[in-house]
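First comes the structure, then the notes that go with it.
Every protein chain of the complex appears in place save one, which is left out.
Chain naming follows the written order as A and B, and within any one chain the residues start at number 1.
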Amino acid sequence: MAELTAQALAERLGGVVEGEGSATVSRVAPLDAADQEALAFVAHPRYLAGLAHTQAGVVLVPVEMPHVAVAPAVRALIRVADPYLAYARATQWLHPPPTFPAGIDATAVVAGSVARSAHVGPRVVVEAGAQVGEGAILEAGVVIGRGASIGPGSWLGPNVVVGPACQVGARCRIHAGAVIGADGFGFAWDSQAQRWEKIPQIGRVVIGDEVEIGANTTIDRGALSDTVIESGVKIDNLVQIAHNCHIGQATAIAGCAGLAGSTRVGARCRIGGQAGLTGHLTVGDEVTIAAGALVTHSLASGGYYAGHLPILPFRQWQKSAAWWKRLAEIGKWWQKRRGHSTSEE
Amino acid sequence: MAELTAQALAERLGGVVEGEGSATVSRVAPLDAADQEALAFVAHPRYLAGLAHTQAGVVLVPVEMPHVAVAPAVRALIRVADPYLAYARATQWLHPPPTFPAGIDATAVVAGSVARSAHVGPRVVVEAGAQVGEGAILEAGVVIGRGASIGPGSWLGPNVVVGPACQVGARCRIHAGAVIGADGFGFAWDSQAQRWEKIPQIGRVVIGDEVEIGANTTIDRGALSDTVIESGVKIDNLVQIAHNCHIGQATAIAGCAGLAGSTRVGARCRIGGQAGLTGHLTVGDEVTIAAGALVTHSLASGGYYAGHLPILPFRQWQKSAAWWKRLAEIGKWWQKRRGHSTSEE
Partner (left out) sequence: MAELTAQALAERLGGVVEGEGSATVSRVAPLDAADQEALAFVAHPRYLAGLAHTQAGVVLVPVEMPHVAVAPAVRALIRVADPYLAYARATQWLHPPPTFPAGIDATAVVAGSVARSAHVGPRVVVEAGAQVGEGAILEAGVVIGRGASIGPGSWLGPNVVVGPACQVGARCRIHAGAVIGADGFGFAWDSQAQRWEKIPQIGRVVIGDEVEIGANTTIDRGALSDTVIESGVKIDNLVQIAHNCHIGQATAIAGCAGLAGSTRVGARCRIGGQAGLTGHLTVGDEVTIAAGALVTHSLASGGYYAGHLPILPFRQWQKSAAWWKRLAEIGKWWQKRRGHSTSEE
C-alpha cells in the first residue's frame, strides 16, 4: 500500500485542496466506513449529506459542490471535475496490484517462448509456438494454445484458456476461467443423413490492448475470418461472444449478455446484463442497450433501446400475460374504431 | 453404500412403519425403477397411483395419505410428515459421499497452510497466506489465492478458483469451475480520453456456512466493501453475482440468474432460472421471483413476481409483437373512451 497527501493527490488529479494539504491517506474506503487514514469520495449530489457524519480524513468532491455540512473529522476536501474518475485513479495509486516475480514456475509446462520479465505461475501450460510478452502474468493453471500470443503487461487469471493461434494484446486483463478461442458453433444440416456436419472453425480471436474480460466468459474463434475485440473493450462475467463478432473500441458489455455469430458492435456502446444480439446484424457507435433486451435487427449509432417486460405481482402478471396473444385483435379493432371515434368526437 | 431397515429409517425420520419393520434397503430409487433393495418415495398425491405397480421394498408416504392400492412387492410403508424431506435425508444416509484421504497430493503446489485432516488433490495450488480448514476437500486443479480461507469440511470441485483474501465458511460445496472473487466490473468513463479507467476491486467475497455454489458460477469481489453470501444460501450453475451484492440466509438462486452490482436480497428468497436483478436495489425476505423475470426496482418482503412473456406460435407472436409499440396509444384511447362508455352504458 502506498501513502499520499491531499496536496499530492490534488496535483495528480488536477483538483484543488480545501483544508490541510498535508493530510495523508493510505487507502480508499466508502464514506460511511472510512477513517482518518482513508480517502472517500462523493460522486452524486444525493450522497453529499454523508459528508456531515463521515470519519474520512480526505474526501473527493465535485468542483461545483453546493455548501453542505462537513464532519470535523475531514481534514481536507479535494474538488475535482469528476470525483468518480478521480476515485478510480486514486484507488489505482493507493492500492497497486500485487507484483509477481519474473520467471517460470517449476511446475509449469512451457514449450513456447516466454519473455524474460514475464511471470508464469504454477501448472501453467504454454504450448509450442506460443509467445508470452514482457511483464505478462499467467496465474496458476492457465493454458496457452499452440501459436497463440499474449501481449506485454497482460494479466491472465487462474485457469484461463487461450486457444491455438489466438492473439491477446498488451495490458489486457482476463479473469479466471475465461475461454478465448473455442470453436464457433458452426454446423451444416445434412438433410439426407439427418445429422449435423461440423464446420471446422479456422479463424482466430484477435484482441486489442487494454481489454478486460470477465470470469468464465467465452469468446469463440471465427469460422473462416477472425473474431475481433478492439482495444479498450470491457466485458463482464459469463458473457458469450460467438464466432466472427466484431466489438468496437471501448464498448462495455455487462454480465450474462450474449452475442450470436457475426454481430458487429460499434465503438463506445454499452450493452446491459443478460442482453442478447441475435447475430448477422450491425450496431452503430455509442448505442446503449438496456439489461435484458434482445436485439434482432441492426441499429444506427447513438440510440438507447430497451426490451424487457416489467415484472408484476404474479396474479397481475397472469392477467396481462393471458391477453398478450390477443393484442393484435385488440389493436386492429382499436385502429378501425379510432377512425370512427375521431369522426364522432 | 449403507443398509437400513424400515424400522431404523422410521425412527430416524420421526415416521411410522406400516408393514415389515425388518425390511431392509440399501439404495434410493424412483418409484417406477425401484426393486426390493430400494427405498422409494411419494411426495405428491398425484403420484400415489404408482404405488399399485412399484417393485420398491420400502416407500416413504405422507402421513395423511388416502387409502390407495399398494403393490404386493412393497414390504413396508413409512408414513412421514414430509416425504420429500425424508427422501433427502434417507438418500444422505444410504448414499454417503465418497471419502477422501487426508493429505496433500505430491503434484499439489502448497505455499499456504493446510489442516492435517484436509485433502488436497492433484495439481491443486494453495498460495501464500491461504488457509485450508480441517476436513476440507480440494479436488484436482483447485486454485486458492493469497490469503484466502476455506472453512472446515468444505468441498471444492475440480478447477474451482477462490481469489485472494476471499473467505469460504464451513461445510460449503462449490462445484467445478466456479470462480469466487474475480474483479467486479468497475470502470469510470473518462470522457476526455474516451476510455474506461479501471477501478481496482479491493473488497473480498465472504461466504457463510453450508453454502452451495454451482458449476461455472461467478461471484465477484467487492469494489471497496465485501460481497457477502450468508449461510445456507444455495446457488445453481452459471449464476453471476456482481460486486457488493449481499444475499440473505437460505436464499436459493436457480441457474443462469444474474445479479448486478450492490443488489441486496433478503433471507429465504427463491430466484428463478435466468432471472435478473439490475443492481442497486433491495429485495426483502421470502420473495419469489419467477424464471426469466427482470427485477428493476426494490421489492418488499413476501411477494411473488413474474415478468416473462408467454411463448406463442411464431406467426401469432409476430402479430402481438407488432402491436407492442402501439400499446400506449391503445391504452390512452381506452382510458378516455372508457370514461365515455361508462357514462353511456
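One rule holds in what follows: contacts are C-beta pairs under 8 Å (C-beta built on N, C-alpha and C of every residue); 3 or more make two chains touch, one makes a residue touch a chain.
Please read all numbers here as calculations on a predicted model, not as lab measurements.
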{"item": "Option touching the unshown chain, where B:R221, B:R264 or B:H308 are the choices", "value": "B:H308"}
{"item": "For chain B, the residues touching the chain missing from this view", "value": "27-30, 33, 82, 84-85, 87-89, 91-92, 95, 97-98, 105, 107, 121-123, 139-141, 157-159, 173, 175-177, 210, 212, 214-216, 232, 234, 236-238, 250, 252, 254-256, 268, 272-274, 291-292, 308-314, 317-318, 321, 324-328, 330-331, 334, 338, 341"}
{"item": "Residues from chain A at the interface with the omitted partner, ascending", "value": "107, 109, 123, 125, 127, 141, 143, 145-146, 159, 161, 163-164, 177, 179, 182-183, 185-191, 194-200, 202, 216, 218, 220, 224-225, 238, 240, 242, 256, 258, 260, 274, 276, 278, 288-290, 293-296, 303-310, 312, 316, 319-320, 322-324, 326-327, 329-330, 333-334, 337, 340"}
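In this section, only the chains that are shown with their structure count from here on.
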{"item": "Where chain A and chain B are represented by their mean Cα positions, the distance between them in whole Å", "value": "26"}
